[in-house]
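I am attaching a structure below and will ask some questions about it afterwards.
All protein chains but one are shown at their positions in the complex.
For reference, chains read A and B in written order, and residue numbers begin at 1 within each chain.
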Amino acid sequence: MSDLTRKTAAELSELMASGETSSVEITQAHLDRITATDTAVHAFLHVDTDGALAQAADVDKRRAAGEKLGPLAGVPLALKDVLTQDGVPTTAGSRILEGWKPPYDSTVVKRLKAAGIVILGKTNMDEFAMGSSTENSAYGPTHNPWDLARIPGGSGGGSSAAISAYQAPLAIGTDTGGSIRQPAAFTGTVGVKPTYGGTSRYGLIALASSLDTPGPCARTTLDAALLHEVIAGHDPMDSTSIDQPVPPVVEAARRGDVNGLRIGVVKELGGEGYQPGVEARFHEAVELLTKLGAEVVEVSCPHFQYALPAYYLILPSEASSNLAKFDAMRFGLRVGDDGENDAEQVMRLTREAGFGAEVKRRIMLGTHALSSGYYDAYYGQAQKVRTLIARDFTRAYEQVDVLVSPATPTTAFAIGDRVNDPIAMYKNDLCTIPSNLAGNAAASFPVGLADEDGLPVGFHVMAPVMRDDLLYQVGAALESALADQWGGVLMSKAPELEVTR
Amino acid sequence: MTVVADVLPIDDALAQYDPVMGLEVHVELNTKSKMFCGCPTEFGAEPNTQTCPVCLGLPGALPVVNAVGVESAIKIGLALNCEIAEWCRFARKNYFYPDMPKNFQTSQYDEPIAFNGWTDVVVDGETYRIEIERAHMEEDTGKSLHVGGATGRIHGASHSLVDYNRAGIPLIEIVTKTIEVPGEKAAAVARALVSQLRDLLLSIGVSDVRMDQGSLRCDANVSLKPKGSTTLGTRTETKNVNSFRSVERAITYEITRQAAILSSGGKILQETRHWHEDTGITTSGREKSDADDYRYFPEPDLVPIAPSREWVESLRATLPEAPSLRRARLQTEWGFTDLEMRDVINGGAVEYIVRTVELGVDAAAAKKWWLGELARAANESGKDLGDLGVGPAEVAEVQKLVDEGALNDKLARQVFDGLVKGEGTPAEIMAARGLALVSDDSALIEAIDRAIAANPDVVEKVNSGKPAAAGALIGAVMKDMRGQADAAKVRELLNTKLGI
Partner (left out) sequence: MPSITREEVAHLARLARIELSDDELDHLAPQLDQIIGLVAQVSDVAAEDIPPTSHALPLSNVMRKDENVPCLTPEQALSGAPAAEDQRFRVPRILSEEA
């Protein structure tokens, strides 16, 4: 059964239901694949072999006992290391949390466990999700399975790399400015940022509270939808959680029909600064949607150009406060406690030693933006720009059902390329950030490879708040039409990874 | 290190300067759970047994607002005649401190839930209106134990041990506008205000207001301006002045200290100061600096609170009457004279008498104990009436024993003494101290026989038609019984014996 790792979650589910294989077999196959490939990819920070196999055995036992199980019961998953899991190391990619084992489950993890999903381990990420390449992880970068010399995107590079390396069929990411969608685009996989408040943040180590959104990563649209349905829904532990039914995402993914759907191409998200191969694949996909019966128009969102500056005020401001708790007093790293240094000095020394350069940069920026005399000009104004961006969306949605753009201006770049140029790095997220600021749902779907470098290109779909189902409708339509063209999903074009023993 | 500053005698100080005050009062609410999580709020629990990821500030945890916390804040606002915000938010106050788990306090900044109120306080029969700037919601911090120093104080300690049970307990911060009253009344008005706030909070039932447990804490701002001047002076903020007496003493001290500095040409530093209950002085804490940049911003983990007007009005309907009306009503009900009522108010005993009377005790008896034996004990120990460990329930119990004839007033005073000293329940104290009245007739009759035998001249007088002379015999019997007899009972038995 060596091909178990090539199956989709939906296929694995059927194989288990029909008794052809077990969760333990599937889990073991993926653990083996991790062992064989992760030296090269470095998608995982922690592999919970015993925990995963125990969970799998439990699902198998319950299935054998005739218990009615959810559609994803027994399917393995890779969890971004920013979500707490009781008793399992959780670092958020930071030295300051090395060895910390949270005493509680995040809501996402609670729901995964309740659905019988097997958690293989914790995936690599930019430290505290600050970054677009996973190079900011304190534990070393993750490599893109399509080209190991390149970054897999970020911050959730580990999760996307894991699914594109067939180490897991499913993964959880979190998206603050594109951290699910951009890595999905760079790895030829599907990544969905649900509506803000559609998935619970309880147990998500906060980067920017008003932007952070957990969401599903998978190799197919249907798998992403199945996972979306498991983790979404109201959570009384998160005050910003939306108390409404989960949009019908699975049904939309199964239907995959765009006939009559009105699609708006965002004028401002393209042109200068966009790689030709990215634009070419994007426009072909738009054409394909037209052929499938969608009505396509161009739409202007004039304030999107201010999304990046607004984002780099709001995020650092909230982050500077959210990260204050990492102070060496109650958990995590402590440096300089020699009996001589006082608490304040130990805090300073620990934070100096425990945080990486990008984290410090953003804490400093946020501290500046919130300090007296600057608040109104910076944070206050950025919140107003948010209103303008949300209004751009509202106006656009009066004309169209969804908006589309490339997911990223370029394909995956080389490791080390942009580490010393923060602004170039920030510009990766030009297309994805507006949806975080406005809180609406958005996703990236693979639409082919750029001619110039043979690397995956992501197609970005943005849907109104709580219309996450529309994303899946578009994604599934594209996926099946492209599979017809290619004779399979894009992932089947990925180069084989060298397997180590 | 304590430096004793020179002070000017208070009369001299007030002759030259007018004090301007402001009070910030923190009240711990008596909700079952904390402000943002479901942990209990019990005082005195074992360390770190009432914590969860939220109040420990663990990575990933999120706050959810306690509805009763908001309700209590609105009630307090209404009781202080405040406007209640139609829409308000929480804000983060960012600063680092080891007993504050998130290194920001979830509080309110420019959008408090209640604002623009007032309350009237009475001092020596004179009414002063205190304007209330705002009342806002926030959370308490943990508690640090400083280890290795000589006195458990922060200075000289080698390390500290932190208990987060208190972290996250709901607090309401009440902030007055500047208070300017005649200098000689200033400290007394501040004390009366705090005492009245305590009464108000008790009467609306939102807090236990145990000052000894820190559930009501005051910070007092004081500045001086030269008599006749309108320019405000530099103010100091004296932290943690945690009894009514201390409020009065600390403000008086600050007036005399600042006056001494100003009159010798010095400058007041804008700083926080610490009140020392034992020595009765304040010492320099921390100078205000540009590091006091709290970087307030709206708490993004919480959504706005928009109390509907129906909700506010329904809470208003539950409020007891205003303090001044209530005082007048109580005076009538209790049948006290103006002077008696003034003593009760000045003594901070109104609420205790109310609750004692509720337990079935006659108002005069309640007043007698609260203003007599208990006020004396409070004064002697430097405590507030509420911190003696004797409550209305104990007073009612003792009075019941008096009414039943098991105690007389003299013995009751000894019982109160035992209660204040923590010797147990009234019954236990009576047993331990042997205080019960002798109700055994045969013992009394024996004592009467002894008295008759020892005082033949008195018996002679009674028998010769002067029954009033029997009083001397009663005195002798009471003395013989060491006071532990009911005088009425003795009289009854003696009369029978003597046939009168």
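The rule we apply is simple: a contact is a pair of C-beta atoms (placed from the backbone, for glycine too) under 8 Å apart; a residue touches a chain by one contact, two chains touch by 3 or more.
Since the structure is predicted, the reported quantities are computational estimates derived from the model, not experimental observations.
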item	value
Among A:Phe44, A:Tyr139 or A:Tyr306, the residue in touch with the chain that has been omitted	A:Tyr306
Contact with the hidden chain (one of B:Glu277, B:Asp293, B:Asp387 or B:Asp417)	B:Asp293
Residue of B:Val7, B:Val27, B:Cys82 or B:Ala157 in touch with the missing chain, whole complex considered	B:Ala157
Interface with the unshown chain - residue positions in chain B	31-33, 37-40, 46-53, 56, 58, 64-70, 87, 95-100, 141, 144-148, 154, 157-164, 239, 272, 274, 285-286, 290-293, 295, 298, 300, 302-307
Absent-chain interface as seen on chain A, which is shown	100-104, 195-197, 210, 236, 239-240, 242, 303, 306, 308-310, 312-313, 320, 324, 327-334, 337, 339, 341-349, 351-352, 355, 357, 360-361, 363-365, 367-369, 371, 377-378, 380-388, 390, 422-423, 426, 437-440, 465-466
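Please note the rule applied: only the chains that are shown with their structure count from here on.
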item	value
Whole-Å gap separating chain A and chain B, where each centre is the average of the chain's CA atoms	55
Touching residues (chain side chain A, partner chain B) in the complex	83-84, 90, 92, 97, 100, 102-104, 106, 201-206, 208-210, 236-240, 317-318, 320-321, 324-327, 329-331, 339, 343-344, 347, 367, 370-372, 375, 379
Chain B to chain A touching residues, read off their complex	53, 56-65, 92, 94, 96, 98, 101-104, 158-160, 162, 164, 293, 295-297, 300-303
